[in-house]
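Sharing a structure with you now.
Every protein chain except one is present and positioned as in the full complex.
Moving on to chain A:
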Amino acid sequence: MSEAPSGAPERIVVVGASLAGLSAAHALRGEGFAGSLTLVGDERHAPYDRPPLSKQVLRGLFSPDTTLPRHPDLNAEFRLGTPASSLDLDARTVSLGDGTTLPYDRLLIATGTRARPWPKSDEASLDGVFTLRNRDDATKLSGRLKAGPRRVVLVGGGFIGFEVASTCRDLDIPVTVLVRDGQPLEAALGPRLGGLVGEIARERGVDLRLGAEIERMEAEGGRLTGVTLKGGERIEADIVVAAIGAVRNVEWLEGAGLAADEGGVLCDGYCRVLRQNGDIVPDVFAAGDIARWPNPHQDEALVAVEHWGNARAQAKAAARNMLAGPAAGLARHDHLPDFWSQQFGLTIKLVGLTEGADSLVIAHGSLEERRFVALYGREGRTVAAASIDSARWLPAYAAAIRERAPFPPISDAVDQPRLRIEEP
């Protein structure tokens, strides 16, 4: 293990000026850091919040300006519209796209992810083909939705795709959702609950196609007119939204010698990044969507948690550890992953990680009512809990998950049916 960095830091640089970056900056000041603080961000906007982009912003209920609140005494320098282009661990400098170089005593890598682009670049550049990750995407897409498209085709069965589909239905726009593998939301919720959400989406008028894929897109004069599915069916549409996952923003770290790849930037439980040979870099930290670390709630498996709550919690842990002198001891980032989504009039919440779950019980309510708490077990332990429109008991189950309580963790509870263990 490498040594702790010497001396209290005077210059801290944060690369990535979004949720994790800004949260870390606040936490650093909150912990008493009085030195120079610089946030580098390649977007020209001040740090803003992304969750509303696929919900209220797209619907036209909120303005696209979802700027995150900033403490008046933050006293940080923002280098916005300027990407970081490389990192030199030995010189302890970050080079920026505008040719300047920033020296640091501690560095936070918080460059997050971007939307995975549509793989065929000629189709991706058509007028009418969108992805959704940032404010400008949301502004453009919401403008197009307002114009009343004939049909929107959504590609992808993840949360963002389903939120966009739900917004389209709220706006009374016909929408087809193409899910290539398995059930919608399966990665997060498992096939059972994912299937239920799919059913609800159908009831709300979504044309949901499972096992469906686009063969090609059609256009006239550079404008999308429709898609042809594998199998030959043609669907007329003015808009395709590709919500097919995210790509981690690690390119600027190439050549720096860090263990960073398409899976993210590898770090330890204290948010310190690792070199390719596994050595800890004691003065460089990572947080948010970009980070991948041994998760105590998943048997120390290396996972990235691309959720709002984690970005904030991990940024705080990183900030504390950046300032911890050798004596103070480092704080383990042991946040229990949590997540919410709003779609089709439902609020879905999830705590814990369902990965590898082998059993499921409905602990409150029922699937038929569409109000319930579902618990996930793996090898006899409770690993996750999901709720639809009944989040009230989740804190108790979160405590059980944290304690790795036997599955199912709570029986004989208020408003609880007889527990039946099923497949997730």
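The rule we apply is simple: contacts are C-beta pairs under 8 Å (C-beta built on N, C-alpha and C of every residue); 3 or more make two chains touch, one makes a residue touch a chain; residues count from 1.
Basically, contacts and distances are computed from a predicted model.
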Chain not displayed: protein name in its UniProt record ("Peptide/nickel transport system ATP-binding protein", "Cytochrome P450", "ABC transporter permease" or "Ubiquinone/menaquinone biosynthesis C-methyltransferase UbiE"): "Cytochrome P450"
Omitted-chain contact residue, chosen from A:220, A:368 or A:412: A:412
Residue, one of A:46, A:396 or A:419, that touches the chain absent here: A:396
Positions on chain A where the hidden chain makes contact: 363-364, 392-393, 395-396, 399, 410-416
